[in-house]
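Of the protein chains in this complex, one is absent; all others appear in place.
Coming up: chain A.
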Amino acid sequence: MCGILFGTCLSSSLHGLLLNIMEDETTKRKKPRSRQRWLTGGIPMFSRSVMYRRTAKYLKKKPIVKKEKKAVERFVVKEVGGEKNGGTRKVPLQKQPRYYPTQEGRRKLKGHRKPFSEHKRRLRPSITPGTVLILLAGVNRGRRVIFLKQLGTGLLLVTGPMKVNGIPMRRVNQRYVIATSTKLDISSVKIPGKLDDAYFKRKKLRTGKRSKNIFDDKKETYEVSDERRADQKSLDAQIIPLVKKEHLLAKYLQNPFSLRTRQYPHKMIF
């Protein structure tokens, strides 16, 4: 009983307001406000009938237009020859199918599984171009690098820059990285399109190749290509001036991160 009174009280006071709103229908409201209120547990405060009144749905009623059903012609009367044939036949316009399959057609498997190349790539909102990241694993663990962009496979393209802390442009997995709140504005940096996953893909070195004389076998080690050096240089040439502009950023990038006594990551803001 109380609930109904409460509802009606509110709606009557809102009614005038609502009429004003209806008059202003030509001006678009930027944000549609819901007249519903939610209580803890996701329970709506106002019932459907109360909402009907609160949202003034009685003003928004559209007259129901009944669709006129077209009379479907199902038969056609056709003339038939022959003396004792009755002269006409009723021929159905839509013929019954000639064949009913005994089994349902093979159901197409719902292709939920997508190949890796079609996977959705997600990027943590804390990671934006120019963010300083802390690498957590690998050869460069603890080092701070600048995030450039996310590549097609989802890996992050990062660079030291090389001259600053000796870390070349590299791919890194999001999960092995902490994004700090330090961000550098690299909107003016143009990252060449050729720096993609194919560019950084590991080349297989044939170690353990057998030859006639094992002593002649050289262990093939990875060597940095000239193309890589040149690309690194041109990319860093864009970034280093931006780093130098920021006070102490170069020093920050040079110093590796580590946990000290009484430093607990769950209590830290990076």
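To be clear about the criterion, contacts are C-beta pairs under 8 Å (C-beta built on N, C-alpha and C of every residue); 3 or more make two chains touch, one makes a residue touch a chain; residues count from 1.
Note that contacts and distances are computed from a predicted model.
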Record-based protein name (UniProt) of the chain missing from this complex, from "Large ribosomal subunit protein eL33", "FAD-dependent oxidoreductase domain-containing protein 1", "IBH1-like N-terminal domain-containing protein" or "Nucleoporin NDC1": "Large ribosomal subunit protein eL33"
Residue among A:L59, A:V91 or A:A137 touching the omitted chain: A:A137
Contact partner of the left-out chain, one of A:R37, A:K57, A:R89 or A:R124: A:R124
Absent chain, residues of chain A that touch it: 124, 126, 136-137, 141-142, 174-179, 256-260, 262, 264-267, 270
